[in-house]
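One chain of protein is taken out of this complex; the other chains stay put.
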Amino acid sequence: MKRRSILAGPYILWIIGFTVIPLFFLVKYALTDRNGLFTLENIFAMFEPVHLKALVFSTEVAVLCTAICIVLSYPLVLSLKRLGLDKQSFSLYMLILPMWINFILRLLAWQMILSNNGILNYFLTSIGLRPLAIANSRTAIMIGIVYDYLPYMVLAIYNAVAEINEDIIEAARDLGAGGFLVFFRIILPLSVPGLLSGIVMVFVPSMTSFVTANILGGGKEQLIGNVIEEEFMTTMNWNLGSGLSLILMVFVLISMTFTARNESYEKESKIW
Amino acid sequence: MGRLKGAVLLTAGLAAMLLLGGCGGEKESLTVINYGMYLEESVIEGFENETGIEIKYEEAPTPEEMYTKYKSGAIEYDLLCTSEYMLQKLMDEGELVKVDFKQMEHYDNISEEFWDFVRSFDPENAYVMPYFWGTVGLLYDSEKTNGPLHSWDVLFDGSYAGDFIMPNSMRDAYMIALKYLGYSLNTTDEKELREAQELLLTQKPDVSAYLVDEARDEVLAGNAAIAAVYSGEAYYAYAEDPRFQYCIPDEGSNLWIDCFAVTKQCRNTENALKFLDYLCREDNARMNYDYVKYASPFKSMIESYGEEEKNSDAINPSPEKINNCEIFAPLPQETTDLMGELWKELKAQ
Partner (left out) sequence: MVDRLKNRLCRCYIFLIMLFLYAPILVLFASSFNDSKSRVSWGGFTFRWYAGVFSSRSIMKALYTTLALALLSALIATVIGVVGAIGITAMRQRNYQIVMAFTNIPMLNADIVTGITLMLWFVRFIPLGFMSVLLAHITFNIPYVILSVIPKLQQMNISMYEAARDLGANSVYAFFKIVLPQLFSGILSGFFMAFTISMDDFVVTYFTKGAGVNTLSTMIYGEMKKGIKPELYALSTLIFALVFIILLIVNRIGGKEEEGRTIRGRIGAGGNDSVREPD
């Protein structure tokens, strides 16, 4: 039986070759200064006010965006289920289809929609409302991020909800449970695994999506991803950039372990 | 099962085709890096057809990014086109090689004036070839401002709060603040830089956005009334609609020139020169100008300027305007680091 694990060989080699070794380079850069001497400065740099601020801002944005995605996803999944649309894969594909258009182009389109003199404001003023000033703001960045990652959250939650046994819901209804009760006592708890993977898929990239922040934030707001990008691309301080990345990685790993703690980890019966 | 097999076979077949298609024979090539939309594609194609030398063309949005790409050594570039202060930095680091531009057939098409210009940092005219030049100034929508502009103070006095765009590149942003305060844009004085920082920090709440070349489209779209931009962008906007005007502020500004240079990684200097020569040829200079719309150093272009171009501060600025302008010089490492710190602080605010 154990012989099968040999099949993992090529993959493990790949991990060593293209994940572990590159990581080693990152650590090396993080722990040295420009002259190649050992230093911890780049690691502690994360706690300087400038960087800490970006980290806090990114965390806020990521938490909020994740929450918004969750709040938007459940009603959608339940609506699809209620109307029986989930039986036709087509409507689900419609959720993924926008991902086939390059994300930079989609963000630029959002820029056209949200700008001061943009499509949204044109629409608002033409129906007699006051124009909104959301261009180049935190709100704009958050709209972009929610837009980018909402499909992931919907699909993750959908997948979990679809696996819930219909009979349980029926039984609860027969026993007199109302919609709210069914949702909070049955659907929500039973979809937690999907919810958690959705959270990871939205939260992690939200913190670092510097392209989104660049395009929709007008360069006024910085995610930690933007700071790291600037260290690599503009200031040419790869050591500092590596140090910040390393800390960010540890931060993400810790917060994700924290989230995933509840996720019961059972390895199901071995196959071979 | 049959379906599965079919799918597997089909994908495998496709993959094999792609792999085979990917392996072409090696032919002579030049690797060029330039700013985005800074060279007409058909000029490259023309060169390839005429000489049989393949051009591997790369783009980068800022000089800093170009420097990073170059320095990382990931790709060996033969030719690069960037701004003068970055070229000086590369020159000081020994990254560029001397070439004899006089060998080029169309050497004479570059106006003597511009060989003079670059002599300020390339005294023997041995390293760089002028390509486009210009200034930094204010592009504004004349229907939204109270009369013509002539000073940087519109960016600092709050009269256009929330309606103007600052450059999203470190040196340009500090350049504006330093010039407004009456200092040199190449200052290494920490006190002056901190003063500029104060000014930019108080200005930040009023800034609509920090952008580079996108600023032009924002003004065109009516999302902002004023933007600090490179002169070429301003002329592009003017060509779209004459109500978009450009001014070089009286306090002075940055005068810049983008040049081509041959790097020490270049394997075939002769081919590199051939390419530069091709760019200098009249018809190609014209095609590039029509596409890029920046001020050209080529004689054939300058002579063909129409009235509008001659009268435009963006394409043909008057000498007294330029007199107040300065060229960027590379800054010592400590100043670069300090400016980097300040910039980060400003952006994080």
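For this structure, a couple of remarks:
A and B are the chain letters, set down in written order, and residue numbers restart from 1 in every chain.
By definition in this document, a residue touches a chain if its C-beta (ideal position, glycine included) is under 8 Å from a C-beta of that chain, and two chains touch if they have at least 3 such contacts.
In this text, all values refer to a predicted model and were calculated from it rather than measured experimentally.
Contact with the undisplayed chain is limited, among A:N35, A:N102 or A:S126, to A:N102.
Contact with the undisplayed chain is limited, among A:I43, A:V63 or A:L76, to A:L76. Subunit B meets the missing chain through residues 1, 4, 11-12, 14-15, 18-19, 21-22, 29, 31, 35-38, 41, 45, 54-61, 72-77, 212-214, 217, 220-222, 240. In the full complex, subunit A touches the omitted chain through residues 1-2, 4-12, 14-15, 18-23, 25-26, 29, 72, 75-76, 78-80, 82-83, 85, 87-110, 112-113, 119, 147, 150-152, 155-156, 158-160, 162-163, 193-194, 196-198, 200-201, 204-205, 207-208, 210-211, 215, 225, 228-229, 232, 238, 241, 245, 248-249, 252-253, 256-257, 259-261, 263, 265, 267-272.
In this text, only the chains that are shown with their structure count from here on.
Distance between chain centres (mean CA atoms), subunit A to subunit B: 35 Å.
Against subunit A, in their complex, subunit B makes its touches with residues 62, 64-65, 67-68, 71, 162, 168, 170, 204, 207-211, 218, 221-224, 336, 340-341, 344-345, 347-348. Note for the complex: subunit A touches subunit B at residues 50, 53-54, 112, 115-118, 133, 135-136, 218-220, 222, 226-227, 230, 232-237.
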